[in-house]
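One protein chain omitted, others in place.
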Amino acid sequence: MSVTNLLDNWAEVRHFHPIDDKPHDPYKWAMSIDLDACIGCNACAVACYAENNLPVVGREKFQHGQVMHWMRIERYWNEDDREFPDQGAEFLPMMCQQCEAAPCETVCPVGATNHTQDGLNSQIYNRCIGSRYCSANCPYKVRYFNWYDYPTTDNVWPAEMNYQLNPDVTVRGKGVMEKCTFCVQRLRAAEVTAKGEGRIVREGEVQTACQQSCPTNAISFGNLVDPESRVYKQWKAQQVDLAKDEQEKDKQEGGSDLRGYRILEDLRTYPSVMYLERVRESAV
Amino acid sequence: MKDIREDIAWAKINQDVMKSLENPRPMYWVILFFAALVLAVGIGCEVYQYRTGMGVANLDNPHVWGLYIGTFIFWIGMSHSGTLLSAILHLMHADWRKPIYRFAEAMTTFSLMTAGLFVLMHLGRLWQFYYAVPYPNERWAWPNFQSPLIWDAMAMFTYLSSSVLFLFIGMIPDIAIARDNMHSGWRKKLYTLLALGWEGTDRQWRNFRMTYLTVACFLIPLAVSVHSIVASDFAVSQQPGWHVTSFPPYFVAGALYSGCAAIITLFIILRYVFKFEDYMTLPILKKVVRLTFAIAMVWTYLNCVEFASVWYSHDAASKGVLIQKMTGAYAPFWWAMIFCGSIVPLIFAVKRFQTNIPVIFATSLLMNLGMWLERWMIVSPTFSHGYYPWTWDHDQWPSMIQWGIVFGSFGWFTLLFMVFCKMFPSVSMYEVKEMVYHRSLHLKQNGTPVEQTVEQGVH
Amino acid sequence: MIDSEFDRRDFLKVLGWGGAAVALSGCGNTSIEDGKETIVSYVQAKDYVIPGVAVYFNSTCAQCDAGCSITGKIREGRVLKLEGNPESPINKGRLCGLGQASVQHHYNPDRVREPLLRQGDKGEAISWEKAYGLINEKLSGVKGEEIAFITGDVSGHQKVLLGNYMDSLGSKNHFVYEAAAPAVVRAANLKAYGVEMPRYRIDKAKVVLSFGADFLGTWVSPVHFAQQYAAFRKGVDGQRGVLIQAESKMTLTGANADRWLAVRPGTEGILALGIINALGIATGDVAQLVKDYDKARVSRDTGVEPSHIDKIAAILRLRSPSLVLAGSAAEGYVHGMQNAEAINLLNYVLGNVGKTIESPVSVPFPQLAPSKGNTASLKRLNDDLAAGKYKVLFNIATNPVFTAPASYKFGDSMAKAGFKVAFAHYLDETALQADLVLPLDSEMEDWGTHVPEYLTETAQINIQQPLMERLHANTRGMGDILLALVKQRKPEEYKAFDDYYGYLRGAMLQNKGALGGAEKDDDNFWNDTLSNGIVKLSGPSSALSGKADVAGLKLPAPREADKEYPLRLIASVTSNLRDGRHTNQPWIQESPDPLTTIVWDSWIEMHPKKAAELGIVEGDIVKVTSRTGSISAQVYVFPGIHPEAVSIPIGRGHEAMGRYAKGYGVNPFSIMDSVFESTTGELAMHETNVNIAKTGQRVIVVKDEGPVGGKQMGARIAVSRSTDQVDLSKEV
Partner (left out) sequence: MSKRHLLALYGDFDQAEAVVKELRNTKITGFDVNDDMIVKSPIEHPEVEKFLGEKPVYVQWFTLIGAVIGGSLGFLGISSAQANFFMQMKGGKPIVPLPANFVLTYELFILGGVYITVLGFLICSGLPAKRSPLYNAKVSVDNIGILVKAEEAAVAVLKAIFAKHQAIEIQEEAGK
């Protein structure tokens, strides 16, 4: 601690928006999910349970809304009053949107949730005191609180079932908040390997668990500042700008024929997940 | 009717008040017993919750806060009237506050302590609460000063410690009286210690007056800021129903309101239990009742402002929350809040009821209930009906554990308050003497009672 | 594909090495008691354990019969997570939720750990020697025809070994039973195309018209079809494939359709003929057949609006090739075969045969090819058992007591067999009734080969190898048990094989040339085989030989409403639960049903109109009564179902099996009437008629969706647009 340090840091980090200067160098992890490809099969959600040591809370606690699915598949119906949902349902995988201006980050009293240089919204479990303010302030409600001490709860991980726990991921005890991490354990491993080889992580080198399992390849994940990445190309093609709360294409007269959008974008959370609208055939 | 008799002997004042430290009515012990019982239940629930996890409160994932935070705001709000009576009315020279401000100030302190408890027991990891304290630790990790919860903690700490100091300083002359009149024993030693050697010298009084005035000046903005910051917990967030600019004044008005209602309740209880009929007189009660009525109307107005601004905004989500409050699962509670908070105080508009103790007592309890409901209705409906319809959750009700802890807090407060009132003079003796002195002086000079002018000063 | 070359090479590096290690140690098949293992420091542990580093082995998923290849992540000798094996043309690196959950099958705390011998109501743990001895003893003097075997789909060398054992016993009574298999469609396909399962090319089709084939959720090979579907939706030059689904109860596939048609139960064939009629391009016999099926009549019979029939006919005419699929919704009736035939006829009329319906490949080793399960076999077995024909019954990992309609009284029939041996993972309903329970290894401990029923680009043999040591010392692989049993009969012929691993390796090496390893030495070939997890073969493809044969195709008029039992019960198969063999895996229980989002319980789907008519709201407990029996369950008001039908998913309602399965939900088989498809004798799963009575109880349905259900309440969350507002060709 020194005054010079103070002044230096103050001058350097007084940016109002992380994307205004260059913290996203060399990584900004982002996702895009094609709702037209998503079939709602739940493979991603189960893969997430397997990868991230999510507890199975059981019927009673599920009923009390204490389920811990970091990734949930939502099923929407068309809202007009037709007799049958004759254009099917719309499935939407929802997990932490890793907002660039995350409402959860600023309100945590102990700084247990912070932004990382590679654009993630990270949760520090052992710093968390469980005030749950972050969840209260999350518009997407994708944060999950450990209402009980699941590791010691009956039939969550009974003998042998605990052998499945992924040693790369913390098993969370009671009283801490958790959420989708974009499989940060995989990202770190890849980043470190790449650093050792003097390069950055290449496209396709790292996958999140949900992306890896998705049978229809609806989820793409990658480095948004790498022009080679599929995510970059998709965001670019859909003209979705991470740093905007309203996209240029949406301001056009008559809308655009692009289907990229971000959920609750107008709240200025700047989510890192772009969704592609579901499409339905107009001829039938 | 005079708010206090001028001919009351100063020695009698001492005697009467000192008596409250010795032998209250049996009702005192009854109240104490029930308070302890309720507290024991609350402690039991908290121990269970601490050991098992917050899930036993039946909170859930979108609905992460519940009665705890609602009741927390309630207690914080309640603290504000102590400051209103002791500081604001002090600056306004409304000297009818003098017999009653001491217990109001004590109420401030203890309700703040109760509110603090809620902050703690609401934590998922209570045992790590000190992470939120900016203490220099080996990791040099500080709390997040951006968080309104840290503002809250800071404001509450400031408010609590300032209130304790304010209460204590204002009490020094009375502790000296207690010291002089208490038969020897541990209590005499305690009073001797706490009186700090006060003897009422001219130098002490001079500095005392200045200090009291200064601290009072600080307390007023502090009290306003405390509840504004509590309001910021909600207003600074971006949830529908919370993200409202008018929340800070709305909260402050609500705080004064619930505090005044609580003062009326406690006024009536203390008056009976400690036989303070000569000091906590009906005319003073009438003034408090009128004050409460006025604040109730201010609150009602701000309520309407809030609804109107939501209603005429284009924010569908906020509107949805409001409609949900009015018509959804919470509707009975919401309408009960409107009834208790805005309709019930209209009774006070009837002059006949302004001095009718049973009516006032019942009304004050209802208003307290209404204000408690108000806090719950601020917290819960937003959780059950946020931006994200998929996670709406209209059927989540507090468990018995949650209720137990909430009730336990009332026991805790009552216990602390009642013990305080028996340990320390809950009527300010020296100030009642001042009041009597000024009244008699006034009477001597122009033969008219002062009541009228004072009243104008208040309203 | 996202997987870059880099990724793949990395995989292989580990795998090649890992596979070698397995071959050397025979992981999972030596036990400490054998004295073949040496105590070593953990830092110099087995070759396949590097502390702190994950190694990967390839194997095959056994959760369903699609035969997806998996790659298991193993750390410190424990399997942690499964991914799809990118080398497999079936699943191309992807894996469904059910597959992910198979680790929970492996680590399940309720697995059977010792051979159990029935002593009254209890099971007594006995040694394997004693168990084998007992079987030998009980078989002595029993004639071959008095011995029956019931299995699920079985293929590969286990099938060979099973066949050898049966031969040695002289038994020909092999009943292959699958509760939810497309057996009627297979028969109809055989008639129409000359093969049971042609190769469907959803990815080549521009329009897919599916009559209840839930190919994204449960049908045949869902992960494979989902990948085809993804390509189909991307389309060529931005022309996106169009999916039309006609069924009485919305399936996962139906939920993804561009147009979902609620068809009156049982009238799928009529709709198919109506569409042929509307197409107006049929000639000859076909034209003759469909001439009565004009729009008005079809619309009246099926409940599908005439405008929809027109639009579908128009788009089918316009966009070619298309693909028409017949699925479980069509086949579950007495006239299921007719339905399926009428639907297959559409493919002929549209000229899809040969374009999107291709001739399938098959494995050049017919002895390894799968025995395909159906429900008619169970019916036969049940009749035989009831008649007291069998003295000894071997049940290999099936659970017919749970999945047979209650009217079979399968438990009672089974009791008539003198000695019942169950090869089981769990003490499920059927194993509980056995006299001897033999605990099976999980698929992550066992050796084996599998030939998927539905092959894709190439013929392939899937290798199943242990991903870790046995979790419980006293479980055995199916192959090992069969080998031990067959050795009892023919000790000389099998004495060369210590265990099934040896047998399997020997059998594979014997055919090294045919398996593509002619130029490799034995060890290299074997190691490569294990590390690949798949042996790809160029198998013969059976040509499509069928023709549009309309002889005997006659569809009954829609059923008149039954006064006493006015509603159709559709016992639906959901993608999570399938036939209920995975219900004890908690991820499966807690994974919300995609359409209703209900977890941990059964429900009755009912159309809002019907519910309103009966005064029922969500969460009401109703009593569903059929001619066979009645059950009570919670109602979920669901728009995606025909008002004349109600639906209960199968798979829940276990009375045994384990802590996560027992006592959750109800089993619709317990009220299913014994009605059979007229041609194939398959159980007609949709022919049960029921009535519904309120019980007056109401519960909160345990589900993921909120109180407003699938509404967005004006929020812009899940957004949809129609194809005329989008230009997919611009996309990445």
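Here are some notes:
Read from first to last, the chains carry the letters A, B and C; within each, the first residue is number 1.
Note that contacts are C-beta pairs under 8 Å (C-beta built on N, C-alpha and C of every residue); 3 or more make two chains touch, one makes a residue touch a chain.
Note that the coordinates shown come from a computational prediction; the quantities given were computed from them, not determined experimentally.
Remark: the absent chain touches shown chains A, B in the intact complex.
For the chain missing from the display, the contacting residue among A:N53, A:Q66, A:T106 or A:T153 is A:T106, taking the whole complex into account.
When the whole complex is considered, the residue among A:T116, A:T170, A:Q185 or A:Q239 that touches the unshown chain is A:T116.
For the chain left out of this panel, the touching residue among B:A36, B:V133 or B:M154 is B:M154. Listed residues B:Y131, B:F234, B:Y250 or B:Y430: the one in touch with the omitted chain is B:Y430.
Considering the complete assembly, chain A touches the hidden chain via residues 1-2, 5-6, 9-10, 13-18, 23, 99-102, 105-106, 111, 114-117, 121, 268, 270.
For chain B, the list of residues touching the undisplayed chain reads 9-11, 14, 134, 139-142, 144-146, 150-151, 154-155, 157-158, 161-162, 165-166, 169, 172-173, 176-177, 180-181, 196-211, 214-215, 218-219, 221-222, 225, 229, 232, 430-431, 433-434, 437.
Convention: only the chains that are shown with their structure count from here on.
Top contact pair of chains, counted by C-beta pairs, is A-C.
A simple rule picks the central chain: find each chain's mean C-alpha point, then take the one closest to the mean of all protein C-alpha atoms, which gives A. With each centre defined as the average position of its C-alpha atoms, the distance from chain A to chain C rounds to 32 Å.
For the pair chain A and chain B, the distance between mean C-alpha positions equals 43 Å.
Residues of chain B found to touch two or more other chains are 387-388, 390-391, 393. Residue positions of chain A with contacts to 2 or more other chains are 67, 72, 74, 264. Residue ranges on chain B touching chain A, taken from their complex, read 52-55, 58-65, 122-126, 128-129, 131-132, 140-144, 146-150, 153, 233, 236-239, 383, 386-388, 390-391, 393, 396. Chain A meets chain B in the complex at residues 1, 61, 64-67, 72, 74, 94, 103, 106-111, 127-133, 135-137, 139-141, 143-149, 174-177, 264, 267.
Against chain A, in their complex, chain C makes its touches with residues 1-4, 6-7, 75-76, 78-84, 91, 93-101, 103-104, 107-109, 216-217, 222-223, 226-227, 229-230, 233-234, 240, 242, 244-245, 250, 252-262, 308, 311-312, 314-315, 318, 471, 575-576, 586-592, 594-595, 597, 599-601, 609, 639-640, 659-660, 664, 700, 702, 704-705, 709-712, 715-728, 730-732.
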